[in-house]
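Sending over a structure as structure tokens; questions will come in a sec.
Removed: one protein chain of the complex. Kept in place: all other protein chains.
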């Protein structure tokens, strides 16, 4: 299979990768994002920064975290360099080897190829597409897929192809999920966003999309899991409601949390009002999670996330 | 038993009550707070406001709520009047009778007699006593009781008697709870505040204090019930932690919620840091709940609260 | 000129108005919103609630405020009634007369006829039109006017006519403002929203639209008035940025404030990032202000607003 643009740009760093991009110009772009994760031990920062210096790079932004829970070390660097990817990869290769780094090098600001799954609710889809189009959200969306046709006009207005397939029985669900995997493959998808897609993914699909599928949960987890959280919140008389953006795992609603927010509500709010208020929160939490993911600011640390904002 | 000042000031409104306060001056204070609850039906507001007018009162603040869930109607009025309690009670009596109102009339700003129960943690006790002393919290605290002696100096510095009794076994617990009930009686206590009192109350004590006992739960309920919520929050990797002030019922951590708040945390926060951050939230949520209760702004609507802020 | 639907629905309450709506059915809608303002004095609530009872209405929501600064009294009532507008107006007329009330009676939920003025920035326009279309914002928008053609596609996608006129010199500005006033007249406009319309209105237009024109100021007033507030905020190194929705007056950026919000920023945010972050705040503050206005929750008290949320 021929290499895709996304693979070229975001390929894992390593000796074998460097030679795969012969056509890429070596002088642009001038800013790179490097993320890495490994077992924590002394000397990592020095070795990595040495490789950056050797490739005539300048570190303009750097964040790191050593997790006391897992003993893992995480780092995100922005590097200004006029020597290009090959030089950086070449310099980093021995460090990656020595420390067993899981490293990823990417051009800063490169839009992530994103597939959006939706259902009938418009708010998150509209918010994502509007901000993508405004240039504030570093994703490109080659396709929106949905199990209803409701959002066709909205999606097509934003110039994005829309594909709907019914999911009314197990066979249709299987067909839908197969179509998702085909689309992921065909469009070099790097991120799948469940923008209020109201279906539970099969364990197989969760597994296939592990670490690159973000869901918005319409509640401040771990409260009010399951169906109709706004009704639950109303009955319980809570004074704050919120939403949670998280990675999808086969353990429903329990994937690593990326972002949460809440807003204040009052006794006079009906269930319908809570839902409406909550939708603004959902848009914001999902958009922040997608933005951070697209900027390589989200790293996985077991069941927790490290967010390098 | 002779009538206490608290009973005089906060007595339920009714025909029989009016004559019990012969010595109270009829011209002061000039502002009253009236709360009422009843089954919702037309004409309540008109009848109540008519009684206020008849007693030469002027309504300066008014809030109401008709609960669609329970069919109950709730109202809180502030009334400026120079005719005194007797005139107001006399005018309201037939309205109370006609609509079956649960009514309470109180002098605005009168400090509520409050018993604080504590354990070892100082932050909530210190916050309450400091703000009480500053004149910002309309309570008076005749006694702090605790199951440890840790906070004696702090409490006594604020000029409040401190009484500690060990609660190390069931018998001691029973003795402590008996002492609480005696103190409630002896000091005309209107509100009991569990300021991080780390013991579970017996069902009997919960029952005896129903509707006048506020707890601070060190979590944003309904998430992370039970022990060590900050450890739970850390393991789950949440991005917000919060606290909940609620009425105590025998159903642990499930009483009607009065106030909640949250604050943002990050992956780098340890469990100890989460706890410390959470303590500020606990102080604020508990203080707001106590303030609102003391201002007659908290009414019970089944398992929910109506908060007339 | 024949009476418009908007005038029929929102006409000021009074004896002469009642007879102008002969064709309006007397049994629907069943919920009304009554707002009133007058000099504060005893008996208003009783008189108004009496009129409501007389018209077989039931008060389902009520808020009031007596302003110590201006001596004005403000009230907002929601009234369930099956007798229709005529009966309510007839019953209220003598009370309006007696207390000199400025009263307005409206069907609850009736969309306000809203003219949006825009320039090139899309975020507020998109947010308003999206939520209007979703049914969450009780306005109807017969027209968007702009001094650039940039937003035509966006506006027309939402099914709203778009009219652009250049404003490059004083004559063009005058022509634009004349067109605004004509549109206000032709479309029975009740609210004009400046959705990041980057022109200063003439004092004449401010006067003509007094009390029904809302602007979003891209700053947390009174800090950073004037041009390029995000640059000012950056230079000053503030840790929070915000936005302000306010009524337009001829005193630039000084009209009565309806809503404000802020969000946290950091030293690493560039001016461009502050602007982007601020735009979310602008959308939310403007939408809340418009919603509250459309629900008759915003009343003017001199240079301040009373917000009955």
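Letters A, B and C mark the chains as written, and numbering starts fresh at 1 in each.
One rule holds for everything that comes next: a residue touches a chain if its C-beta (ideal position, glycine included) is under 8 Å from a C-beta of that chain, and two chains touch if they have at least 3 such contacts.
Computed from a prediction, not measured in an experiment: that's the story for all the values here.
Remark: the omitted chain is touched by one listed residue; of C:98, C:120 or C:239 this is C:239. The residue touching the chain not shown here, chosen from C:42, C:90, C:138 or C:223, is C:223. Considering the full assembly, B:126 is the residue among B:64, B:81 or B:126 that touches the omitted chain. Residue positions on chain A in contact with the hidden chain: 41-43, 45-46, 49-50, 52-53, 56-66, in rising order. Contact between chain B and the absent chain runs through residues 61, 122-123, 126, 130, 134, 136, 157, 268, 276, 279-280, 284. Residues of chain C that touch the chain left out of the display are 65, 67-68, 220-224, 235-240, 242, 256-262, 266-268, 270, 301, 303-307.
Everything below uses one rule, namely that only the chains that are shown with their structure count from here on.
Of all chains, the one whose CA centroid is most distant from that of chain B is A.
Counting the residue numbers that touch the partner chain, chain A and chain C have more than half of them in common. Every chain gets a centre from its CA atoms, and the centre nearest the mean of all protein CA atoms is that of C. Averaged C-alpha coordinates put the centre of chain A at 45 Å from the centre of chain B. Between chain B and chain C, the centres computed from C-alpha atoms are 38 Å apart.
Averaged C-alpha coordinates give centres for chain A and chain C that are 38 Å from one another.
Among the residues of chain A, those touching two or more other chains are numbered 268.
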